[in-house]
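Note that this complex is displayed minus one protein chain, with the remaining chains in position.
Labels run A and B following the written order; every chain starts at residue 1.
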Amino acid sequence: MKAPVSIRNTAYNENIQVNANGELKHFLSIEGLSCDHLTKILDTAENFTGVTDRSVKKVPLLRGKTIINLFFEASTRTRTTFELAGRRLSADVLNLDIANSATKKGETLLDTLRNLEAMQSDLFVVRHDGSGSAHFIAQNVRPGIGVINAGDGKHSHPTQAMLDMFTIRRCKKSFHSLCVAIIGDIEHSRVARSQIHALNILGAGEVRVIGPKTLLPTSVEALGVHVYHDLKEGLKGVDVVIVLRLQKERMQGAFLPSEREYFQLYGLTEDKLKHANSDVIVMHPGPINRGVELDSAVADGANSVILQQVSYGIAVRMAVMSLILQPGT
Amino acid sequence: MKAPVSIRNTAYNENIQVNANGELKHFLSIEGLSCDHLTKILDTAENFTGVTDRSVKKVPLLRGKTIINLFFEASTRTRTTFELAGRRLSADVLNLDIANSATKKGETLLDTLRNLEAMQSDLFVVRHDGSGSAHFIAQNVRPGIGVINAGDGKHSHPTQAMLDMFTIRRCKKSFHSLCVAIIGDIEHSRVARSQIHALNILGAGEVRVIGPKTLLPTSVEALGVHVYHDLKEGLKGVDVVIVLRLQKERMQGAFLPSEREYFQLYGLTEDKLKHANSDVIVMHPGPINRGVELDSAVADGANSVILQQVSYGIAVRMAVMSLILQPGT
Partner (left out) sequence: MKAPVSIRNTAYNENIQVNANGELKHFLSIEGLSCDHLTKILDTAENFTGVTDRSVKKVPLLRGKTIINLFFEASTRTRTTFELAGRRLSADVLNLDIANSATKKGETLLDTLRNLEAMQSDLFVVRHDGSGSAHFIAQNVRPGIGVINAGDGKHSHPTQAMLDMFTIRRCKKSFHSLCVAIIGDIEHSRVARSQIHALNILGAGEVRVIGPKTLLPTSVEALGVHVYHDLKEGLKGVDVVIVLRLQKERMQGAFLPSEREYFQLYGLTEDKLKHANSDVIVMHPGPINRGVELDSAVADGANSVILQQVSYGIAVRMAVMSLILQPGT
């Protein structure tokens, strides 16, 4: 009838994300994927930007497929973009309120998973505050069901990174010879980690991280970045600036002196931005803390592509969903 | 790339609701619309009553459109009717849980709006407890996106007023020579304000308000109504009675002596209703406080059209949505 449940301890480096033909089975992290994989996602997303721009924003590609938004951590914005992406592909999308679910009745996560599988789900979109949760679920899910990581702890947020890559490619055409700087709390950011991997795999000319020592991981250079503690210096010759959101809760720890001091040193203003190249683009994963990590004049200024990022986010998520569920297309 | 965000301070009387061809762009308030506009809504709703009555209650008119229910104030009933209206037009309808959204993370309302726009939304249905919120959003939304006011503070609730007008026209054929009385808490009612405007624009013969002085605005006659403090006198010769819901919280203030005394003076009973014309119709926006503003015998009696109002509410909302999103039809 049914094989006993065993936790298949696939090592991270055994490539759980792709099948024997090199096609995407899950999308859990940027690590483990090749330049070809990332480029395929970007190219597929390119087709879907056409869909979301036109009057009837819907294609029947995933009609009859069931996508479950499995959000253990609340996130209206990310959940909404995945829901819209799934619906525009004509899939049935269900939001599962985990707080009210059977896990509260003492059911294990694996039992909840087995039940959702038994309901003939095709794809789980997982957000969880524990690093590695999406991997764990992908390792234990029934063959044929896909898993997309929508953010796991401090580890990874690969669809966010890919929409950032898409935005950069749209604005700058190519990654080669680009200099990209990421400003802020690298240490606690799953977004930054995924961006750095993606930029290096896609062959960006140079990747820099800029921030105070307390907010940079100790061996951050090993990720393939140059480290700057001075904002103006770090911005010299830069083509793309990615400003990270400063989590307010960091303020209460010993990480930072004060919001005002942070803004003075690392908050991006029009004045400081002049140190970068004149055609620099400014990105932010949202939501913005205006006046903390980013000045309003920059957020709403001519170099900002922050809202394009949101638009492209839907197309990129449609691309990842369709590559996993319809590998032939 | 993107123009800086500026709060376009369109004055109310500059007609933000219609475009150069006189077509509906937003539906924010009855004020500012002409008799032709209101009649067009009623005529369009007439077509949709056919849809909601038949076995397959669905037309493909808004397939591929994205409608966002942006409810800052909880209202299951109103939200449900908008969701049903949108789905029966084949649109994708998303309910946004504002309490759990990015506004909690320090994001401004305008940034939330910009993000939802960037997700290629076509229409926002807005409920907010601040008067003027829907106008504010309409003033600041990207061209091409529509806004429907689903109730803002004490100001306006125009779709409720239009479903009331639809119900009256269905029952009484024409507004001319009709005498309509609105009973209760006019002062705190966004519904009453919108009804009075709609009745006057549509040419109702006479509009009366009936209630204690404490629940009538000071200059209420300026809205084009006759004021009555005595219920029986006010009901003489009346063709349509609209009973307002008495907000229980008013009881705790100085506005009213007691629920029982209110019922004795202004609660509509079969006995008191005899003072009106024999073919009077009785309306109520719901939910009813039975035995407070309305006796059960009247609510469930032969003159009540309260449940028709609910049914017509879906058709009227379908009409407004399709007029905004498909002006050609």
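Descriptive notes on the structure:
Operating definition for what follows: a residue touches a chain if its C-beta (ideal position, glycine included) is under 8 Å from a C-beta of that chain, and two chains touch if they have at least 3 such contacts.
Treat the numbers as computed from the prediction; the structure is a model and nothing was measured.
One of A:E107, A:E206 or A:E259 touches the chain omitted from the figure, and that residue is A:E107. Touch with the chain that is not drawn comes from one residue among B:N21, B:S55, B:S219 or B:S278, which is B:S55. If you put the hidden chain back, the residue from A:R63, A:R260 or A:K274 that touches it is A:R63. Although one chain is not shown, part of chain A still touches it, namely residues 1-2, 4-5, 63-66, 92, 94, 96-97, 100-102, 105-108, 111-112, 114-115, 117-120. Contact residues of chain B toward the unshown chain are 52-58, 74, 76-77, 80-81, 83-84, 87-88, 248, 286-290, 297, 300-305, 307-311, 313-314.
As a working rule, only the chains that are shown with their structure count from here on.
The distance from the centre of chain A to the centre of chain B, each centre being the mean of the chain's C-alpha atoms, comes to 41 Å.
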